[in-house]
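Right, I'll just put the structure down here and ask away after.
The other protein chains are all here in position, but one chain of the complex has been omitted.
Letters A and B name the chains as they come in the text, with residue numbers starting at 1 for each one.
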Amino acid sequence: MAQARYDEHVLIVGGGGTGGALAHDLALRGLRVTLVERGELTSGTTGRHHGLLHSGGRYAVSDRESATECIEENRILRRICPGTLETNDGLFVAVEEEDLAYLEPFVEGCAACGIPTQRLTGAEALRLEPNLNPAVLAAVRVPDATMDGWRMPLRFFATARHNGAEIRTYTAVEGLLVHDHHVSGAALRDHVTGRCGEVRADVVVNATGPWSERVAAMAGVEVPIRPSPGVLVAVRGRLCNMVLNRLHKSGDGDIIVPQRALSVVGTSSWVVDDPDELGVPEDHVERMYAEGAKLVPAVRDTPMRAAWSAARPLIGARSAGDSGRELSRTFKTFDHRETDGVEGFVTITGGKGTTLRAMAEVCADVVCRKLGIDEPCRTRETVLLPHEAYYRAAA
Amino acid sequence: MSAAGTPGLPGAAERAAPGPVRHKGGAGGVRGWLDPRGRTIGGRSFALHRLTGVALVAYLYVHLGVLSLLLVGESAWSDFLGVVTSKGFLLFDVVLLFAVLFHGLNGIRVALVGSGYAVRHERALLWAVVAIGAPALAYGALHILGGL
Partner (left out) sequence: MSETGTRRLRVHRFKRGDGGAHFDEFVVPAGPRTTVLDALRWIQLHADPSLALRHSCMHASCGTCGVQVDGQEELACVARLGDHRGDPVTVEPLANVPVLTDLVVDMADFFRRFGDRHPVLRASEAVAGAQPPDGLDRFVRLEDCIECGLCLSACPVAATSARYAGPAALSAAQRLLEEPRGADRDDVLAWAGRPEGAWRCHVGMECTRACPADALPAERIMALRRELGGREAGARP
């Protein structure tokens, strides 16, 4: 077990992909790191992810900042997470005449963001994916991939733990220790024993995704987060090998991600106040089936394995629209000394599964700057331990 | 996990202890074979196989013990025969026959499946055990009890 090179202690609240990647980044930089999560790792948003490792294609026309982040991180994750990604690439598929109008802007957008593309005729696309809608008019191949929303993040936790970070599940934050505009730690409750205690830290990082507004409120500050859930439906059977996207402006039910022996159809988008109470609206489930069948007709007759909701943490003011689609998928780090005059407290939120490492890098830079530590980020090159090392290290 | 652990983290000492392992049927051990909840016919045949196996081993020792009566003398043996040929006792013979038939026939099934030769027919073989065993048991029972 590696020993920290610095005495400075960072407490990360939230065991999702962002928290895991941040624990890994800070541990590599030699800081003392403790991460607490109220439940199992990735039980909030990360694990419920559709499993799409974005190439950035989905955002190439409307949100080039996100698209560029995606393709950079896509390349890095292929390098540092070998063996946990289904690297079969993806197709953006035109199935109706009007989809073809999106073809040129899409290919141009991808080129501008550095996303490689390959144009395919309908017949060529059907050779790659025989279950595609036979009416397919054209397709564009991009380097999408399927990631495992549990095992991929677990590799960050495994490596962080190996490098000395303490990862503590079933440990809930009951409050932050705040004195005179200074956060100095957190009051915790351990659900394994029912015991309570206080942990001191030089910086507390709020990495709780759609719950970050709630945790920030414990320090008396606000973050403009809108929990925006989407419904996903997993059907039994692997209907395709590549990630399939509809070639049009992002909408509902226009992604099919093959995952093991399942196919996941997603997603819808709306906005809620409480990320704990999402529900799975029946009409959204029906829409996933109807829209998914436009890409792969066999979806219609494939039995459902599960339907669920996941809340994206989107950054935006309360005045923004209520579908969530118009909010950017990018991420942001808030140093609350600068935004609210509160010292020792940082929030990292927004973003998406694909950009977890980049989010951690930006946040770790802010944390190190606050602590006066000059250490470079090493996560771009560091190949992560296999997921089960998380458990083998503990034994 | 750093060597010393984070100061102040609640529950650290209690978590370090190994957790209790729960087994089906409560405290565990052999009862884990016998808890019928959530078991399918495969698990039940496993349990019955183990039970009949243990019973047959026990019977073997009783049998050896009984044979040693011959060393005691002819009258001891005759007294014993009087007991075991009584109507009530013969029911035990039927139970014994059941154990022999099930353990033997299911043993053939387990050997065939367990060596990889009939894995896909595992259920069918179980019905074959019943199809062969039930008439044999009925015939044997009539013979044992009807022979009075």
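Just so it is clear, a contact is a pair of C-beta atoms (placed from the backbone, for glycine too) under 8 Å apart; a residue touches a chain by one contact, two chains touch by 3 or more.
Nothing here was measured: the structure is a model prediction, and the numbers come from that model.
Peer 1: Looking at B:L69, B:L96, B:V110 or B:V130, which makes contact with the chain not pictured?
Peer 2: B:V110
Peer 1: Have a look at A:N88, A:S250 or A:T382 and name the one touching the chain we're not showing.
Peer 2: Here the residue in touch with the unshown chain is A:N88.
Peer 1: Mind pulling the chain A residues that touch the left-out chain?
Peer 2: Residues of chain A in touch with the missing chain: 39-43, 46-49, 51, 83-89, 118, 127-131, 141, 146, 148-151, 170, 172, 189, 191-195, 232, 234, 238-242, 258-262, 264, 276-277, 279-280, 282, 305-308, 310, 386-388, 391-392, 394-395.
Peer 1: List the residues of chain B that touch the chain left out of this view.
Peer 2: 11, 14-15, 17-25, 28-30, 32-33, 35, 37-40, 42-43, 45-47, 49-50, 109-110, 113-117, 119-120, 122
The criterion applied here is as follows: only the chains that are shown with their structure count from here on.
Peer 1: Between chain A and chain B, tell me the centre distance in angstrom, where each centre is the average of that chain's C-alpha atoms.
Peer 2: Measuring from centre to centre gives 52 Å for this pair.
Peer 1: Please output the residues of chain A touching chain B within their complex, sorted ascending.
Peer 2: Going through chain A, the ones touching chain B are 1, 3-4, 9, 32, 34, 161, 164-168, 171, 185, 188-190, 192-200, 393-394.
Peer 1: Spell out the part of chain B that touches chain A in their complex, as residue ranges.
Peer 2: Going by the criterion above, the answer is residues 1-3, 5-11, 14-15.
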